[in-house]
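There's a structure below that I have some questions on.
Missing here: one protein chain of the complex. Every other protein chain is in place.
When the chains are written out, they are named A and B in that same order, and each has its own residue count from 1.
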C-alpha cells in the first residue's frame, strides 16, 4: 500500500513536470509565433485581427467561412476568432477591457453600445466604411452622441407573433398589420370568450420595459429616455397602461402572475405562446427561424399596435464595433466594409445575423430566402414605413430597464402593489441611476 | 437469525432502490429529452416514440472546425494538470497546519478560511489583469499555477478538508516514527500521506468536478476555440436570438457528466475503505 502511494506520487510529480513543460513550451511557441508575425508585419504588412462574437452553431459556421474567404482574398490579414454563446459574453468583454486586452473587432449589442462608446472603448467608424446601402434610420442606431461607433449587421423589427392555426380554429378576427392598441385589447377579449379558463389570449406586458416604451411612443409622448440620458416616464400613460393590464389580468385575458413569469422565450416547453398557454406574444423578426423550428408553419407576425402614432421600431440585431485600443483600426474597418457589402460573402452569411442591412444584398438574396426568413422580412417591411426611432438605454441605465422595471412589474402581476405604488417605487429606484 | 438478516437485507435493498429512483428521476427525464426533437420537447412523456440518436452524432460535431473529442482532450489535459498539482500542494500545506508547530499558525489558518469567504466575482478582474500582464491569457497557466500553490478553485477547501482529516490520524504514529529517526518530511511522506488516501481521493473528485464545471473561469481565460473546454463548447449552443438545438444540447451535456460519473464510481470505494482497516491500532 505504501509503495503504491509513493509510486503514484512519483508519477504525479513527473506528470506535473511534463505538464508544466508542455504548458511552457506551448507558451513559448505562442511568443515566437507573435515574434514572427511582427517580423513579417514589418515586411509585408501582416496583420492578425482578434474578432469576438456570440451566437449559435449556424452563425459560428457562417462567420468562420467568411473569415476564411477574407484571408484568401487578403493574404496579409489573418484572424483569431473568439466565439461563444450569449452567456458570459459581456463579463468576458468587460474583463478584457479592464485589462486593455479587448479584441480588435467586437460584436456589439444595442443595450451595451452606450456603455462602451460612452467610456471611450470603441473606435470612431464614421469614415472608411461604405454605408450608402443601409437605411439611415437603421444606421443611426449605431451612433452615440453623433459619432458612429457601431455598424449594424442585421435588420430587425419588434413585433408580435401569434398562433395563426389556433386563431383560425377559434374563428376570431385575425390580428392585422397596422392594428391599434384598442383592437389589440379587443382581440384579447374576443379570444378569451372562446378559450376557456386555463388558456389566455395575450401575454402580460406590465413588466416589459420595451413594450411600455412602444406604448408611450404610440401616444406621441416621446422616448422613455431623453436625448441627454434622463428618464422620461410619463406618469399618466404609465398608470393607464398598468391599469389596463391589471384589468386584463382580472378578466383572465392575460395569465395570472405566477404563470406569466414562467415564460421563457423560445424554450420549447416554457415559451407561453409556443406551449399554447397564450395566443400571442412579443417577438423580434430575427427570431422567425427560431419560432418556426419549434412548430413549423403555425405562427405568423403582426406589427406592434399603434395609437395616434406607430409604436414599433426597427432595431439592428447586432453590430460590429472596433476597439479603441486596437492597433489595426484601419484593417478592421476594411473588413467590416467588406463584411456588410460584398455580394460573395453575403451568400455565405445569409441571415445568420438577421436580414442583411445592405438593401443591395437583400435584393440579391431574396430568391434564396426560406418561408420563415420571408415571415421575418415581412414584419420588417410592415414596420418600416412609419417606424419609430429605436433608442437604446443611455449609459448606465440598461439595468434599470432590464431588472428594476421588470421586478416592479412583477410585483403588480402578483397583486402586491398598485400601479400608483409601482410608479413611486420606480421613481425611487431611478434616483440611483441619475 | 439467518431469516431476519435476510429480510433486513431485502428491506435495505428496497429502500436504497427507492431512494436511487427518486434521485435519478430527473436524470431519466434528461436522457429521454436528449433523444427528442425540438417539437417533441413540449409533449409529455419521458421518452420519445422515435429516439433521435442523431442528436448525439450531430451534437458531437456541432461546433465548426472541431469535434467534441478535441474539447474533451483539452479538458482532460487541464484537469490532470490541476488535479496532480492540487493533491501535492494541498497535502503539504495541510500537513503543516495539522502537525507542525510554528509561530502564527493560528493566524495563517484563519486567513485560509478567510480566503474562502470573499466572493470571487470581485477578485476575478484584478486577477485577470495580473495574469494578462504575465501573458498567461489563452493558456492553461491561470488554472494550473494557482493550484500548484494550493490555491485555485477549491484550494482552501481542500487544505481545510485535509487538515481535518490529518488531525484524525492518531499522533502516536508520528511519535513512533520520530523514534525511528524519521524527519518531518518522512512522516508526511511515509505515514500521513498513505493514511490520507480516502481524503486525497475526495480532493481529487472535487478538484475534477469543480474544474470541469468552472465555466466563467474558462470563458474568461481561454480565447481560442482550439483550447476550448467541454463546458465552453456546451455554452456555444445557447444564444437568445436563435433557436437552440435543445436535443443536441441535452445530449452533449449528458455526455459531459459521464467522466465524472465514471470517476466517482471507480473512486467511491476509497471513501469507505477508510483508515480503520489497520492503522488506528497503533
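Here is the rule we go by: a contact is a pair of C-beta atoms (placed from the backbone, for glycine too) under 8 Å apart; a residue touches a chain by one contact, two chains touch by 3 or more.
One rule holds in what follows: contacts and distances are computed from a predicted model.
Participant: One chain is missing here; what is its name in UniProt, given the choices "Molybdopterin synthase subunit MoaD", "Carbohydrate ABC transporter membrane protein 1 (CUT1 family)", "Molybdenum transport system permease" or "Carbon-monoxide dehydrogenase large subunit"?
Facilitator: The UniProt record for the chain left out of view names it "Carbohydrate ABC transporter membrane protein 1 (CUT1 family)".
Participant: Which residue from B:54, B:183 or B:224 sits in contact with the chain not drawn here?
Facilitator: B:183
Participant: Considering the whole complex, which of B:35, B:96 or B:193 touches the chain not shown?
Facilitator: Within the whole complex, the residue contacting the unshown chain is B:96.
Participant: With the missing chain put back, one of B:159, B:193, B:207 or B:222 would touch it. Which one?
Facilitator: B:159
Participant: Contact with the hidden chain only, please: which chain B residues?
Facilitator: 9, 12-13, 15-17, 19-20, 23-27, 29-30, 33, 44, 89, 92-93, 95-97, 100-103, 105, 108, 111-119, 121-123, 125-127, 130, 145-146, 148-151, 155, 157, 159-161, 164-165, 167-168, 170-171, 178-186, 188, 198-199, 202, 205-206, 209-210, 212-213, 215, 234-235, 238, 246, 249-250, 253-254, 256-257, 260-261, 264-265, 268-269, 271-276, 280
Participant: What is the set of chain A residues that contact the non-displayed chain in the whole complex?
Facilitator: 90-91, 94-95, 97-98, 115-116, 119-121, 257-259, 261-262, 264, 269-270, 396, 398-399, 402-403, 406-407, 410-411, 414, 416, 428, 431-432
Convention: only the chains that are shown with their structure count from here on.
Participant: Which bits of chain A are touching chain B when the two form their complex?
Facilitator: 1-2, 5-6, 9, 12-13, 15-16, 19-20, 23, 26-27, 30-31, 50, 54-61, 64, 80-88, 91-92, 94-96, 98-99, 101, 265-266, 268-269, 274-275, 284, 286-287, 289-291, 293-296, 317
Participant: Could you list, by residue number, the parts of chain B that touch chain A in their complex?
Facilitator: By the definition above, chain B touches chain A via 38-39, 41-42, 62-65, 77, 80-81, 84-85, 87-88, 124-125, 128-129, 132-133, 135-141, 144, 148, 189-190, 193-194, 197, 215-216, 219-220, 223-225, 232, 235-246.
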